[in-house]
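See below for the structure under consideration.
Of the protein chains in this complex, all but one are displayed in their positions.
So, chain A:
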Amino acid sequence: MIAVISSRSLFVALTALLLLALWLSLALGPVSLPLLDTLEALLRLSGLSGEQVPGQAELIIGQIRLPRTLLGLSVGAVLALCGVAMQGLFRNPLADPGLVGVSSGAALGAALVIVGSTSLGWGLGPLWLQPYLLSLAAFAGGLGVTAVVYRLGRRDGQTSVAAMLLAGVALSALAGALIGLFTYLADDATLRSLTFWNMGSLNGASYARLWPLLLVGVGVAIWLPRRATALNALLLGESEARHLGFEVERLKRELVLCTALGVGAAVAAAGLIGFIGLVVPHLLRLLVGPDHRILLPASAMAGAALLLLADLLARLLLAPAELPIGIITALLGAPFFLYLLVKGRH
């Protein structure tokens, strides 16, 4: 498969798509705002316009839609970037960030807190910590399970990705069983919030939930592209990459850490959102080829834009009710993926 479009036209198209998604995400909702009002509100929020009295548009955008949009942007970009990292690490275009156990670990951490704090009535830490507890537990769960998977994949100072893959499958199953146990113990109301968390949502986005992810996301977005040529070499094979002068063991360690932090933070902020990390890099590879120098930034942009558009559908389809965004990404992502699969075979 050779590049279908030049990388330059791809980036032009992706920039346009991302700007469109940003604008729609800020402008549409129960109160639709014209483009000019949206821009004006953004200008005032950034302190570039002098008027003192905040208007309605400014309140809606500043308090509700801007944090939600930035959250969607970060979650989408981070999930897509980590998808590229995992597909590179496993040298398989069908790998998914979930393979190293980070998603199931985060889900386990979240289930522990959701069910523990309500149905089981555990006293979980001081009051000021409560709002962050869910995110922290999800993040720690993702990191913890990934650390165990990585540890199990190591032997004689070498990391075997095949062993990591198997360990990831087994630990994900174990985490699934424990989540099942918590689900069994949960009362009806808790069950509902558990289910919703497992389907992901940007609902209730706030700056407090945004900052940690934004920090991790910026870190991932700066660090991963610096490893683009190393990832290219890794696709040749681990020995081949070593013979080309790359420190492969360190690269693998960094890729796993980067994915654990990135996906852990994304899941902690927005719950489980599938298919972005799998479909976005796969689709872009079909368009511009596997070169990570282009694939990484392009995936970040496309992931961000697609997640914003999916969130828009989640908000608008059944308004004023809201669908979990994981349902939208899976509903659109899975058939599209099957289409690529069938088309690729002919």
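Just so it is clear, contacts are C-beta pairs under 8 Å (C-beta built on N, C-alpha and C of every residue); 3 or more make two chains touch, one makes a residue touch a chain; residues count from 1.
Just so it is clear, contacts and distances are computed from a predicted model.
Chemist: The chain dropped from view, which UniProt name applies: "Thiol:disulfide interchange protein DsbD", "Alpha-D-ribose 1-methylphosphonate 5-phosphate C-P lyase", "Aminomethyltransferase" or "Iron complex transport system ATP-binding protein"?
Modeler: From the listed options "Thiol:disulfide interchange protein DsbD", "Alpha-D-ribose 1-methylphosphonate 5-phosphate C-P lyase", "Aminomethyltransferase" or "Iron complex transport system ATP-binding protein", the omitted chain resolves to "Iron complex transport system ATP-binding protein".
Chemist: Can you tell me which of A:Pro290, A:Gly303 or A:Gly326 touches the chain that was removed from the display?
Modeler: Considering all chains, including the one not shown, the answer is A:Pro290.
Chemist: May I ask which residue of A:Ser7, A:Thr118, A:Asn203 or A:Thr229 touches the chain that does not appear here?
Modeler: In the full complex, the listed residue that touches the missing chain is A:Thr229.
Chemist: For chain A, which residues reach the chain that was dropped from this view?
Modeler: Chain A touches the missing chain through residues 1-2, 91-93, 229, 232-233, 235-237, 239-240, 242-247, 285, 289-291.
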